[in-house]
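Working notes, beginning with the structure itself.
The complex appears here minus one protein chain, its other protein chains still in place.
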Amino acid sequence: MHLTNTVLLELYSKMRQTREFEEMAVKLFAQGKVHGTAHFCIGEEAAGIGVGHALDQDDYILQTHRGHHQAIGKGINLNHMMAELLGKESGCCKGKGGSMHIADFSVGSLGANGIVGGGLPLSVGAALTQQYLGKNAVTVCFFGDGAANEGSFHESLNLASIWKLPVLFVCINNQYGMSTHISKSMNIDDISIRAASYNMKGLSLDGNDVVLVYKETLKAKEYVKKHGPMLMVLHTYRLLGHSKSDAQVYRAKEEVKSWRKKDPILLFRKYLLTEKKIPETVLKQLEDQAAQDILNALAFAESSPEPMAEKLFEDIFAD
Amino acid sequence: MHLTNTVLLELYSKMRQTREFEEMAVKLFAQGKVHGTAHFCIGEEAAGIGVGHALDQDDYILQTHRGHHQAIGKGINLNHMMAELLGKESGCCKGKGGSMHIADFSVGSLGANGIVGGGLPLSVGAALTQQYLGKNAVTVCFFGDGAANEGSFHESLNLASIWKLPVLFVCINNQYGMSTHISKSMNIDDISIRAASYNMKGLSLDGNDVVLVYKETLKAKEYVKKHGPMLMVLHTYRLLGHSKSDAQVYRAKEEVKSWRKKDPILLFRKYLLTEKKIPETVLKQLEDQAAQDILNALAFAESSPEPMAEKLFEDIFAD
Amino acid sequence: MREITYAEAIREAMSEEMRRDTGVLLLGEDIGTYGGAFGVSRGMIEEFGEKRIRETPISEAAIVGAAAGAAMTGLRPIVELMFSDFITLAMDQLVNQAAKNRYQFGGQGSVPMVVRAPSGSGKGAAAQHSQSIEAWCCHVPGLKVVVPSTPYDAKGLLKSSIRDNNPVVFFEQKLLYPVIGEVPEKEFSEDHLIPLGKADIKKEGADLSIITYGRMVHLSLAAAERLHSLGIKVEVVDLRTLVPLDSKTIIDSAKKTGKVLVVHEAVKTGGFGGELVSTIVDSEAFCSLTSPVKRLCGYDVPIPYNKNLEAYAVPTEESIYKTVLGMMQR
Partner (left out) sequence: MREITYAEAIREAMSEEMRRDTGVLLLGEDIGTYGGAFGVSRGMIEEFGEKRIRETPISEAAIVGAAAGAAMTGLRPIVELMFSDFITLAMDQLVNQAAKNRYQFGGQGSVPMVVRAPSGSGKGAAAQHSQSIEAWCCHVPGLKVVVPSTPYDAKGLLKSSIRDNNPVVFFEQKLLYPVIGEVPEKEFSEDHLIPLGKADIKKEGADLSIITYGRMVHLSLAAAERLHSLGIKVEVVDLRTLVPLDSKTIIDSAKKTGKVLVVHEAVKTGGFGGELVSTIVDSEAFCSLTSPVKRLCGYDVPIPYNKNLEAYAVPTEESIYKTVLGMMQR
């Protein structure tokens, strides 16, 4: 499969936007400008972007609490996501969701979930709708390695399997659930073997290789439309702590260091320069643009009003 | 492994007691003498008895809603179980549990469960106690093929695996969860392959062969004490309907008929007569005794008083 | 009007709405050929096929969650939970997902689904199959809660629930399934909609108000009948929906009679009765009250298996009768 430079640069651009978004968010938290918490995906961008960018407008995604890259991959408006982080009326969830509940139905994001594993059953339902209505579309359900130990994982994969639903289960294995290394939460090395329990295809990939992730997602999309669900595990690493405050005493500095060398953005940049011969100036320009996009988003968010008190009572029920 | 005739006849005796108990229960329901419902294990006796009889006093079992054989296998007092079925004060649960909640802590039965899959997490806890206190004992958790699709199955097997607990998970695969054939509730033929998701040993056996089940349970007991949990699947068949009233329109009469030929009690009787050369008179005597045991149990139960109204308020809290 | 059972009324409501709207489908365990644990969906698979009468594995969290996901994307699923007690297994999907999604996403999407939940005691099914847990659901913003007492109400309320754009938990008391009652003739069936949030005064009276719902409506009416012959005129208010609650009807009734007895089968402590009492005593009805507002509810015990104990655990016609008498004699 050959990827055009356009696509490659789109991927690079979204990865950079994600990184800039996250670094800005880290800063905002450090400055005490954001109430609440957020979970950063720095180091995991290839997974969210590689998958999300391979999807079509009609495809759905269910995001995780660590889902900024997933949202950007699927095409969320950065201004609206930043405004949401700041709890503003102009946020994609009108300031009611925050980072843990980023959603944008207009681009097919059915929302991030604060409940680990909570999105899995929902994804089965979204795919059921697609199948029921005969849509030529898929649902992607993101979840973490930790979530793979929730009962909802088991029930959802089984149900999707017997109904042959067009859902792609994407496990972003960043090695940790909070402070718990995967070796302490399960006795297997590779979560993709769990697919066999449902007679489902399982695939295990280097989640830091955005080109690989993108290509395999394109294939997987066609596969699940035809054959029903598939489990795709993307191996990556959470470079920062679990959430805004985490001293990370549970893991060795060396471990983090060694993964920093595998930073998916660095790897991809090198690939673009050396293998794809993209001039550095082109990349630099995209990088600057991404930084600017985030500054713009911040300006948008900061200049947006807080929701009025009476909004508290809105949208509890639909009419 | 050689089984003495004593053991073989104990197994036979318990199987016959179970069958007599169940047939009596069917009759009592038909006569309207019992309030509520019960789930019959006719055809599945080899599973419950083969496993239960292989256990020691200190071992625990967690039973299912269809657990009369499991209780008898573990050595429950028949009078108390019959009295419980009739809701009497002298019942093993003082008439408060009924068939779905048969329990006798004095013989290590920690209770039957009305929630499909509900016993799995409890069994992990019971085995945790055994490991924590350094007991040389195991916990057996019975559950059905249908229960293997509950989230609790997944979470419990995973937790038992990472803690290397001495628990033997016994799936009684009687082909149906209520009216739903296993082929409609999962996409795999053999539930034991799910053990791989937890790096656990899985074993699949003819659950109608009581000698096999008994022997393999003895081995499994030693295995789990040493290596941690194991999943044992016993293939059998539910010869009656799901519960007291079930027209069974969802399955072919021929299917039931063909399994009647594999009735574990008939098979075992033949084995005892032909391979083990046990005289028929000996078997006949055990059969009569089993029938008599159940008549005695019924007499005991019928002559026992109903619980007094004030018992309603007893045993909600322990002191 | 023709007479059918409560179970049939529910089946008719589902079938009519499924004919009317192809987005409506039914999910649950053994709802196909078997017809569901209580036979409610019997025959529906023949008409609607496996695509719309979708049998599931025993996976309550996934069933309710899948319904929520389908609802968010354009369908109108009905879930039959085999027993309302199994809400415990799907509580996250119901409470944290279905009920909150619209709100936490700032009004994006809606979750039009119905969870049908057979509830209550009386069948000898013991502690894990006999609970009345409607109060939990009432304590969750974003959920609507319905507990119909008659075939007429069951049908009209279920049709409204299916058309409602929000998650509705629809409690069906198991002992009511065989109860027979009038429903509109077939030709008026389609339009037989009862709005959520409107109580129904099942019997008018001036001396004392019984505020109740579900099966207890029947027992209250029977008790009221007996009390009538003693000259005591009891008003029986059937709430029909707990959320949204028709406070006005309750308060008006309390103002009229000055004496209120709240009756429900669910255990007393933490039950919805507390909400009803509070609604009254924090209203203008407070000044009209001539005696303490009483609750007659299930005792605070798990439901036992033994038939006598089970019957003793919850209010009966007799205990309602006696409680009213006691209140009137004071």
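Labels A, B and C are assigned to the chains in the order they are written; within every chain, residues are numbered from 1.
Convention: contacts are C-beta pairs under 8 Å (C-beta built on N, C-alpha and C of every residue); 3 or more make two chains touch, one makes a residue touch a chain.
Just so we're clear, the structure is a prediction, and the values are computed from it rather than from any experiment.
Here the missing chain is touched by one residue of C:Thr56, C:Gln104, C:Ser209 or C:Thr257, and it is C:Gln104. Screening B:Cys92, B:Ile172, B:Val213 or B:Leu240 against the full complex identifies B:Cys92 as the residue touching the chain left out.
Residue C:Gln128 is the one among C:Ser110, C:Gln128, C:Ser209 or C:Thr241 that touches the chain missing from this view. Contact between chain B and the absent chain runs through residues 60, 62, 91-97, 101, 103-105, 110-111, 113-115, 118, 120-130, 132-133, 151-152, 155-156, 158-159, 162-163, 314-319. Although one chain is hidden here, its contacts on chain C can still be listed: residues 85-89, 91-92, 95-96, 99-100, 103-104, 126-128, 133, 135-136, 138-142, 243, 245, 266-267, 269-278, 281-283, 286, 291-295, 300-302, 304-305. Counting the whole complex, the residues of chain A in touch with the unshown chain are 34-37, 84, 87-88, 93, 95-98, 100-101, 113-118, 146-147, 149-151, 177-180, 184-186, 249-250, 306-307, 309, 311-313, 316.
As a working rule, only the chains that are shown with their structure count from here on.
Taken pairwise by the contact criterion, the protein chains are fully connected, each one touching every other.
Averaging Cα atoms per chain gives one point for each, and the point farthest from that of chain A is the centre of B. Spacing of chain A relative to chain C, judged by their CA centroids, is 40 angstrom. Between chain B and chain C the centroid-to-centroid distance comes to 36 Å (mean Cα coordinates, whole Å).
Residue positions 151-152, 155, 158, 162 of chain A are each in touch with at least two other chains.
Shown for chain C are the residues in touch with two or more other chains, namely 56-57, 59, 61-62.
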